[in-house]
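Missing here: one protein chain of the complex. Every other protein chain is in place.
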Amino acid sequence: MGKQVSKSLAIAYVTGLESVRRKDPYVVLILAGVIVLGAGLMAQFGVEGLHKFVKDVGLTVTTLFSIVICVTTAARQLPTEIENRTLYPLLGKPLSRTAFYLGKYLGVGILSSMVVVLFFLVVRVLLAILGIPVGTVFYQALYLRVLSMWFIAAGVLCLSLYLTQGANVTISLLACLCMQLFAHSILYLHDTLTGIRLRLAETVYWLAPHLELFDLSKKVIHDWPPVPGWVIAVMTLYAILYTGLLLGIGCLRMRRMTL
Amino acid sequence: MNTPNAVDIENLSITYRPSRRSQLHAVSNLSLSVAPGQVVGFIGPNGAGKTSTIKVLMGFMRPAQGKVSVLGLTAGSVEARERTGYLPEVALYYPFLTARETLLLYARLQGLERHTRSKAVNTLLDKVGLADRRDDRLQTFSKGMLQRIGLAQALMGDPDVFLLDEITGGLDPMARYDVREILFELKSRGKTVFFSSHELSEVALVCDRIVLIDQGRVLEERALSEVLASIKRVVVVTEGPWNPASLPEGVGMRTTPEGHSAFVAASEQAYLELREQLAREKIAIARYCEESGSLEDYFVKRIGHKGA
Partner (left out) sequence: MQKAAIGFGVLACLSCAGFLAVIASPHFPVDERQKPSEFRAARESVTFSLLGQVRMSIGDLMWLKTLEYLHNGIIYRMPTEAERSQGAEAHEFTGMGAGAAHVDGPTLVPGKEQDWRGVLGTLNRHIEPWRPGHAQHSDPQELIPWYQVLVRFNPHCVQAYVNGAFFMADFAGEPERARDFLLAGADKNPWSFEIQATLGKLYFERFQDYELARDTLKSATALAQEEKAYLKRHEDAFDEIQEQLLGETYLFLARSYEELGDYDRAVDTAEAGMKAVPGYQLLRVEERIATRKRDGG
């Protein structure tokens, strides 16, 4: 068990190293520059003290870019390994498929988290320079966003065992970016539905991965007080359970797959 | 307690499903075993089922039926792979890693202790002739150099059994020589090597035994010495030139540098018929000799329809 953990860490390390040597950090830095530029749009409007606007632009761009990076990174891992046949010599060693899968997951999770932290850091510095205060809720938002990256990575990695890379990226991005829309739409529709449609809508709502619940950016933007600690704890538990489920499905599929 | 065979395959069948409605039988009821310390060549034409069999031995595929084990352990289990060195038919390695980083990764995956990894990596780089390229990224390596890296990772941890798929594929003559040396060394150290190859000359040089496979079935499983003995030919050299109108079936003709006619009989029956014809036509025989036939011709004849 301990040996397999060490091997998972080796796979995670190589996943990270690949990203660094593929020059992905340059892309991240360019995107961080876009955040700064986006927030700098404020100067265009010539109005002093647009705190909400700066925070909104910064956090929206952060959310968007971090999700795109996480999805594209996670989606390419397994198909590329299989397509390039780099998987065979690796699994020729005493490395269990589960350890390999979890290593990949770990690598993507750590990378995505680092990207989120970097983006939040850029926003934080920008806000500090502009003299815009942020409260505890900003750090809570950072924590939940990091948590969501691990959640998303688990989902995308799992889907990559069933779908082609292109289909996976499209579906995952749609799911990540439209989850809020879906959750809001169902709230609109709920009272107008009856019978089996109502049951169906409720079932879909309960089963769907509620990524929108990991987004505290509106509370940061509109200066709301921090959310209670138990909410963060429940969200952590929700992420762990759902991620565990997705990883379980992924590991099972990986173990049964013909290579 | 009996020592288990290095490789045991019993009634193995492998089926692919190219589409929902069709099935392709890559291997049917294949049985073979490899004793510890043997070097066995697994040969056959393209699509014969060699790679599929090795993939099952590594646990990459599930057989439709049959039992497969390596060193008495379930094929593909972590325990079996711990004692197996595997070289895939076509494998790429992470192009962004250097040769040294690649082997360090495999050393870690093999479970080598941290303090022994670096030494093992350096030794293997020396062995496969890549010591001077240790810090170069694999993206700059040729196909042959990547194959050497592949061989080095297979040797990592000094496993007991080697499953090598198309070991000399893509290698130049010098590299092939190096690989042959490594195989000789493994053989001398009592390691078991089960390898597939298209290069029959390699097979003839290093194998103890061959397994000939075609269309998923074993056609022949014999010691190499028996095969070589069975393909020996009798050469009859006549006194002076002789150009007969016809020759018995299985007899070939060529001219020696001295201008004599030499007749090569590929079988005992052909030799007897040739002797009768020579006697009938009163042709004097200068000498008899034996020569080894071509392994390639043998396999072509054995498989009957396509080259090995």
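We call the chains A and B, going by the order they appear; numbering starts again at 1 in every chain.
Keep this in mind: contacts are C-beta pairs under 8 Å (C-beta built on N, C-alpha and C of every residue); 3 or more make two chains touch, one makes a residue touch a chain.
No experiment lies behind these values; they were computed from the predicted model shown.
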Quick one: which shown chains sit in contact with the chain that's not drawn? A
Of the residues listed, A:Tyr13, A:Phe53 or A:Tyr242, which one is in contact with the missing chain? A:Phe53
Using the document's contact rule, name the residues of chain A that touch the chain not shown here. 22-23, 26-27, 30, 41-42, 44-47, 49-53, 144, 183-184, 187-188, 190-192, 202, 205-206, 210, 212-216, 218-219, 221-224, 227-228, 231, 234-235, 238
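As a working rule, only the chains that are shown with their structure count from here on.
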Distance between the CA centroids of chain A and chain B (whole Å) is 49
Sites on chain B touched by chain A in the complex: 55, 58-62, 78-79, 81-82, 84-88, 90-94, 96-97, 105-106, 108-111, 150, 153-154, 156
Residue ranges of chain A touching chain B (in the complex, touch as defined): 3-4, 6-7, 10, 14, 17-18, 21-22, 84-86, 88-96, 258-259
